[in-house]
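Read the structure below first, then the notes.
What you see is the complex with one protein chain gone and the rest in place.
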Amino acid sequence: MPLDLTTPLGATMALLPEIALTLGALVLLLVNAWRNGTARDSRLSGYLALVSLVPSAIALGILWMGGARAEGPAYMVALDPYRFAALALILVATAGTILLSLGYLEREGLIAPEYYSLVLFAASGMMFMAGAEDLIVLFLGLEIMSVSVYVLAGFNRGSVFSAEAALKYFLVGAFASAFLLYGIALLWGATGSTGLADIGARLSGGEVPVLGKLGLGLLLIGMGFKVAAVPFHMWAPDVYDGSPTPVTGFMATGVKAAGFLGLARILYEAFPAATEVWQPVVAALAVASMVLGNFVALSQRSLKRMLAYSSIAHAGYLLTALWPGSRLGSGATLLYLAAYTLTSLAVFGILSVLGRGGERDVTLDSIAGLARRRPWLAFALSVCMLSLLGFPGTFGFVGKWAILAAVVEAKQVVLAVVVVLTSLVSAGYYLPVVMAVYMREPAGSESHSGAGLPRPAVITVALAVAIVLLAGILPASALASAMDTAGSLGPAGSAPIVGFRR
Amino acid sequence: MTQFLASIGFDRWILHVLLVLPLVGVIPVLLGPVAMARRTALFVTVVEFVLSAGLWWAVNTTPGTLQLTSSMAWIPAWGISYAVGIDGISLTMVLLTTLLMPLCVLGSWNYITERERGYYVMLLTLLTGVLGVFLATDLFLFYVFWEVMLIPMYFIIGMWGGKNRLYAAIKFFVFTMAGSLLMLVAILALAWAVAGRTGTLSFAYEHLLTNSHVVGGLAPWLFGAFALAFAIKVPVFPFHTWLPDAHVEAPTAGSVLLAGVLLKLGTYGFLRYAVPFFPEVAASPWVTNLVLLLAVIGIVYGALVAMVQPDIKKLVAYSSVSHLGFVMLGIWAATVQSIEGAIMVMIGHGLSTGALFFLVGMLYERRHTRDISAYGGLAKVVPVFSLVFTVVALSSVGLPGLNGFIGEFLVLLGSFRVHPWATGIATTGVIFAAAYLLWALQRIIYNKLDKRENESLTDLSARELVVMGPLLLGILWMGLYPAPILRRIEPAAVRYIETLRGPLGFQGVSQQTPVVPR
Amino acid sequence: MTLSLIQAAADAPVPAGAVGWVWLAVALPLVGFLINGWLALTRPAAKTAVSVIGAGVLVAAFAVAAAIFVQLRGHPPEAPLIVELWRWIPSGGLDLRFSFQVDQLSTVMLLVVTGVGSLIHLFSIGYMRSDPGYARYFAYLNLFVAFMLVLVLGANLPVLFVGWEGVGLCSYLLIGFWFQDKANADAGKKAFLMNRIGDFGVLIAMFIIWWTLRSLDFVTIAERAPLRLAAGGAGVTAITLFLFLGCTGKSAQIPLYTWLPDAMAGPTPVSALIHAATMVTAGVYLVARTSTLFAMAPVSSALVAGVGAFTALFAASIGLRQYDIKRVLAYSTISQLGYMFLAVGTGAYVAGVFHLITHAFFKALLFLGAGSVIHALHHAYHATHSHDDAQDMRNMGGLRRYLPWTFALMLIATLAIAGIPPFAGFFSKDEILAAAFGRGESQPIWFLFWGMGVLAALMTAFYMMRLMAMTFLGESRVGAKEREHLHEAPWSMTGPLLGLGVLTVLGGLINLPVFAGGHAALEHWLEPVVAKAQDIMPLAMPHGQTEWLLIGGAVAIAVIGLLLGWKLTLARPILPAREAPPDTGFSLVLFRKYYIDELYDGLIVRPLVAISRFVLWKGVDQGLIDGVGANGSAALARGLGWVGSRLQSGQLGFYIVVFLIGAVWLLRAVAR
Amino acid sequence: MSAEVVFYLMAGFAVVSALLCITQRNIIASAMWLVSTMFSLAGIYVLLNAQFIAAIQVLVYAGAVMVLFLFVIMLLNVGRGGNDLRGAPVRLVAMLIGGALLAQLFFLGRVTPGGMAVLRGAAAGSGSPMDAFPAGQTALTAPAAQGVVGAIAEPLFRQYLVPFELTSLLLLTAAVGAVVLAKRKL
Partner (left out) sequence: MLLGPALLLSAVLFTIGVAGVLLRRNAIVLFMCVELMLNAVNLTFVAFSQVLGLGGQVIVFFVMTVAAAEAAVGLAIILAVFRHTRSVDLKNINLLQG
């Protein structure tokens, strides 16, 4: 169904998922106005939040199945499968986060129902960001997301770490968003528009003006911060470390996804003609992220912090996926994000149930011999590690495979080699986890047993792991749909992959 | 026999059954009571062997091409399919694997006492993985099996291994992965290069094989990536150091499978992929000389280092390095004899080294030490064990009439025409082999029985005899009447050489003129 | 019939008559081995059964051999008869059959091996009676015979190689028969390794032959060699040299001879059978087998002859100063083998084989005689719980009173080996020397070889007489108590001795030369085998008075040697081993065998082990590859990671600095 | 006196007060200097005929936001929290980085409507460069036509409807967040 996005009605239709979600958040706020004291209230609002995702999901389904597309050029928000996929991904991440939080907040005594409405606000921000067809929308969406995540990071008011995480995240974030904004300004100056499509059209002819180049550069800085790409990553370890674990998971899944999907849209729609400008930069950022993330992760004791660094490394992989600027590239980005999101959800879920009073002290030693006490948990954790490592049979491998294919298709073997070699390094910290849970003896009584696992978290982990395995063994549909979706991004008719048989 | 097999449609389902059956077997092992785990595993592996034995008649090896091929779309958009096939070479490897597997289960019967279920699950999974590598005819599938096979072995070493098992396990994993990851990139690059030229993206073996020449300047790099992956697995000096650690730490069955099967994956990879895909590179003097050098170093070096090992398992491990050197030499000589010899060495090494590890394991179960110096004079207390040990050791030494000789003889005979010097040096390996094995033999079963603990050793039990029996039979059979095996290998070997003849032939293929003109 | 089943895989017709059953000659001992082996593992006490089977199969095998001999005698084949058992290694152009070759040469060897073998088996029944490993012993012995027959019957090099290494294995097992004593086990290992070095040569030779002649069958080799190989060319020379390397290992020639003396650690009958009569002569057999090749390679032949002559001299000189009765015989064996190589190197292949046969007789006799001496002393010591060395001749003396039969028979053997007519040794040795002398006229170097041979003959006579004197003559140095227990061995042992004695006396007849009224039967018999070689490399036997001079000289020398040996030995009183003063000066050098063992040990063995352990294993493997390579890179990675995490200082200011540096760089990068 | 002169005066004032803002040891002082920067910017906005923006610049920024800052400063009583300026090395780094950054941005000074017109593909020197920018001309004329506020309101509620709605969501989020964090008890 074609929608004219320039009319209020059209825009409203196109934005149904976001709107539905926002309304849900508002309702939740209202409920909280009366019910905000006890753990039951917190749980209640948690489930409400979960429920309020449903209409959004339904709206999304309608749009997607109905084959909604923009009449004429997309305006302010995109209306294509790539956006829908992005929204779906974000919804999944949000749902997962909420489920993980349910038990966690009670355990850590964080009884403040606003938490969930903030999560929902953040989610809608992410949706706007990932679906933005206009830099202003992107910026505002990003701000909505950031503002709520700043707060969520500092949500554990009893913990100085949480507060510090929030402050660091906020200061650097605001700083970075200034760069982003400056970039938007210069781009607007260069092209007289903030619409991605218009910018793309304006820049398509011949040499990109310096104004545009600088704008692009500043834009990359801003986004680079959001996705925690080296050298704009320094905040990530500390913030991941200090935030409440479900929030960390939210950052690793939702925020990262939104950031990369937004970035993908920018690069593919606004700058398909400027590849020679941004490809070297993206490549450099990717290599730096992969190398630094993986190497530094080697030296971490705390699991949570190790995962923080590994998320930097994965940002590197994702940048590598963006590099080719091809359909395969955007598809790989989507696919890898899906894989990474699911796996991270599971990992952080496991981490959150393993922890006690924060997870900063969950270390290899503390999970030694986990398999003896909690075989399934150990199994899930191992699967996640292998998936993060990109081991065949897991979703992670499919994602990595797609990335490698994308760069190889673009004749950029060097990047591919860097990817695999750094993956090898990552084996140096993923495998010890598997070893610890299976091959080492319990370190004693104080080891984390996670007595009485909260059921929602368990369900989340189980589902995520199941999908990770399933998609790893039968990747055909995942790959195919990702590539189809990718086809909708970027200037129409971007070259299809050689010999793709349908 | 052949008619019977045809009548039950054997050739249509056997390969898939072989791949699936172990995984199916995993379920009862997991769900059944712990006590039943080993029995179930034994049952499954025996059935597997019986089924695979049918291949001996079912596979028509005369064309030398892949037989019993069947393909099923897996990721159609990417030209990836679940495709399997078998030829003379893989036939022997498959049979070797399926033969060793039940023996491994029997060999672990009392050795594994804790987490039995998991252990046998790992064994069965490993079986599927290994068979998959041998049977896959789609590079993606091949790679997946190649990697997946790592996990069970990793756990077998890491969970049921010795004191230093964690180090050994991760070393094994990382070494292997280091090679295979680069190979992954190479596979992709190859596929895309071919796709760019032919317009069809496909990972099917034959497709890539027939078009691999289009990669042009990329070939050396791709070959390098493949070769590295396989060289680490073989292992070729200097990538061999993971092997001793893995062998020493792994439980008996683990060592047996490592030596008996997993090492063959590397040489098999060279035979099946690395060399046929990039014959020009493989044939280039630079590469040839390098490989020859490493092979010869491996032979002599492995033997010398094995000689001075205080630990029996380490000794056997290094002997593997030495033996596999012969295989590399044979592959690069690329004459009919050398290729067949290489494969015979692969099989023979699988039997005799496997047997050696079993015997070491049996000693270990009795005395809980692998220290050679802890033994001596055993022939007095455990004559049967000593007899078996002697026979196996001699077969590994390459005593004519036993299996070891056939392979080494053919390899050297075939290679000498092509690379006289390398072969000459390699031949000294037979001396060193005798040196280290006989010395070990003497220190273990001969000399004075001066350790009190050894006086009460019990001789081989019936179960252990059952384990050794098939191996001994195989050793004798291969040594005395290898013709049937050779007959099945030959066409594939010839075809292999054909593929190399390509634009610039292998120097090995060209007929040599006598040293002195008439 | 299993054979028919096996031969289904073969496609050549089976020769008619006894020849077709030649495989039985191998199969019988093999069966004996299996049964005895089974008994050894299950009921080692069943000694009667073991003896019956062990000796029985040999006698049966001898019967087969005799039958074959008769058949060939009846109508001698012009071409060797090939009995193909099964297709062994079909691979490309190489189509190896497991087949036996029955011709005059192999028949002779067949007879010698089974015949002497039977006698020694019989002897062993008595000699090993009391040994706990009785069954095992016979199992090994049977296995040895089986392999030895494969060796002599093999129709192509690989099959021969099976036997070649098989006998090596058996000698290894039998030398280390009493493995409880480390020295014995060491000796066995040493023997095997030395042989392996030789086998290396054989292998290379096979490869070159395959390379150049595209076949490994003896018949084909003999056919093609003259056509495809240039006589005296690099190819054939290389082949023969490598083959000869193998021979030096198997037949204990310089430089690979050192294992044989140690091999005396095995039971004495083993020394008699394996290390005197049969196995060690395999090298000579191989040269005779491939005579065509050797004939085509004059350089190699010269080397063979030279090495043979020198070994003969060298070993004999060592034999002069040995006290262990078996060691003396061991060195004498080496030196006699040297004669045989001198023969085959000279081109006198028949003479070589002839000496091989006679030597088999008298050396076996000597060893068995020594065996019964040791047996007797051993029993004496055993009865008196004395711990003297039952093999040291200094503890013997005057034994002829106690062991008359042994004495008499060993004396015959001594005369034979010394070369006193009409005993067997005389004819064969004389023929060799004559041939060498004859070649000397065309190639003077052979005069030198001849000279060595003669000198060696002198020494031989000397040390043999010395042995006899120290053992049997003079006054007894055996303790008074022990003397009561000294007595001749039972008939089961002296019987075989007697048989060998007869052979020693009459052995010469099989090739009685013309001048002695014979008609060189063996020479004619072997004619078809060596004809080709003889054509290429014809012999020039001296005739007329030269011949008579040579004979006379040889006999004279032998007599002198014997007399010297007798007189000098008994001139001074000999002290028992316990109070004997250590040798000094050159005699010490001789006693210590020129320190060759020490040399090998210090120059090759120890350095090799040390290098392997400290340089290769600890250095390269653990230090370089693992330490620097694997673990090093891992440590490096961790180190980098550590540095990275140190930079993560927690100070926001620093974070922003990094951020900005990155930002500035990025802006430069895009704006460029 | 002409607009240029006024502009440069105000620009100079803005820069100076900005510099003082970041170098003043006393926090309150630097806050005040920031306010003065904002005022001068408001003036410049007027010169660039963005009167409405100038107005809310004064209201929202110099008014609301800065008051909030000062309030917090007072509340935390970190007013004379001593010297929070970093040491000499950091200052050097700051100068270097700042210089490098400025060097990257310096070309902005040479941007002219003509140059932008050329980028738009308008033939150089063909009449006024503004011919290439109809939107710009309306921007000049619109205030006169429909009043300062109306001129802004028109695009605000048509073109930029979606972002406008987003800002409301943003402010709501911020409010909730601030409340959550500031609440005494959780």
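Details
In order of appearance the chains are A, B, C and D, and numbering begins at 1 in each one.
As a convention for this text, contacts are C-beta pairs under 8 Å (C-beta built on N, C-alpha and C of every residue); 3 or more make two chains touch, one makes a residue touch a chain.
The structure presented is a predicted model; accordingly, all values stated were derived computationally and were not measured.
Although one chain is omitted from the display, it touches the following shown chains in the full assembly: A, C, D. Contact with the chain that does not appear here is found for just one residue of A:E18, A:E133 or A:D241, A:D241. Mapped onto subunit A, the footprint of the missing chain covers residues 136, 139-140, 143, 147, 150-151, 154, 157, 160-161, 163-168, 170-171, 174-175, 177-178, 181-182, 184-186, 188-189, 192, 194, 237-239, 241-242, 300, 305. If you put the missing chain back, the residues of subunit C touching it would be 645-646, 648-653, 656-657, 660. Subunit D meets the missing chain through residues 3-4, 7-8, 11, 14-15, 18-19, 21-23, 27, 30-31, 34, 37-38, 41, 44-45, 47-50, 52-53, 56-57, 60-61, 64-65, 68-69, 72-73, 75-76, 78, 81, 84-86, 90-91, 93-95, 97-98, 101-102, 105-106, 108-113, 116, 130, 133, 135-136, 138-140, 142, 151-152, 154-156, 159-160, 163-164, 167, 170-171, 173-175, 177-178, 181-182.
Criterion: only the chains that are shown with their structure count from here on.
Relative to subunit B, the chain whose mean Cα position lies farthest away is D.
With centres defined as mean CA coordinates, subunit D is found 104 Å away from subunit C. Note: centroid distance subunit B to subunit D, computed from Cα atoms, is 72 Å. Between the CA-based centres of subunit B and subunit C the separation comes to 37 Å, rounded to the whole angstrom.
The residues of subunit D that reach two or more other chains are 104, listed in rising order. Among the residues of subunit A, those in touch with two or more other chains are 210, 214, 428. Residues 171, 175, 238, 240-242, 301, 304-305, 307-309, 335-337, 340-341, 377, 379-380, 383-384, 387, 394, 399-401, 406, 409-410, 412-414, 416-417, 423-424, 427-428, 430-431, 434-435, 438-439, 442, 445-449, 480-483, 486-487, 490, 494, 512, 514-518 of subunit B are the ones touching subunit C in the complex. Listing the residues of subunit A that touch subunit D in their complex gives 8, 11, 15, 22, 29, 76-77, 110-112, 114-115, 117-118, 121, 124-125, 128, 134, 136-137, 140-141, 143-144, 147-148, 150-151, 154-155, 157-158, 166, 189-190, 192, 205, 209-211, 214.
Residues of subunit A that touch subunit C in their complex: 168, 171-172, 175-176, 179, 210, 213-214, 216-218, 220-221, 224-225, 230-232, 234-235, 237-238, 277-278, 280-281, 284-285, 292, 295-300, 425, 428.
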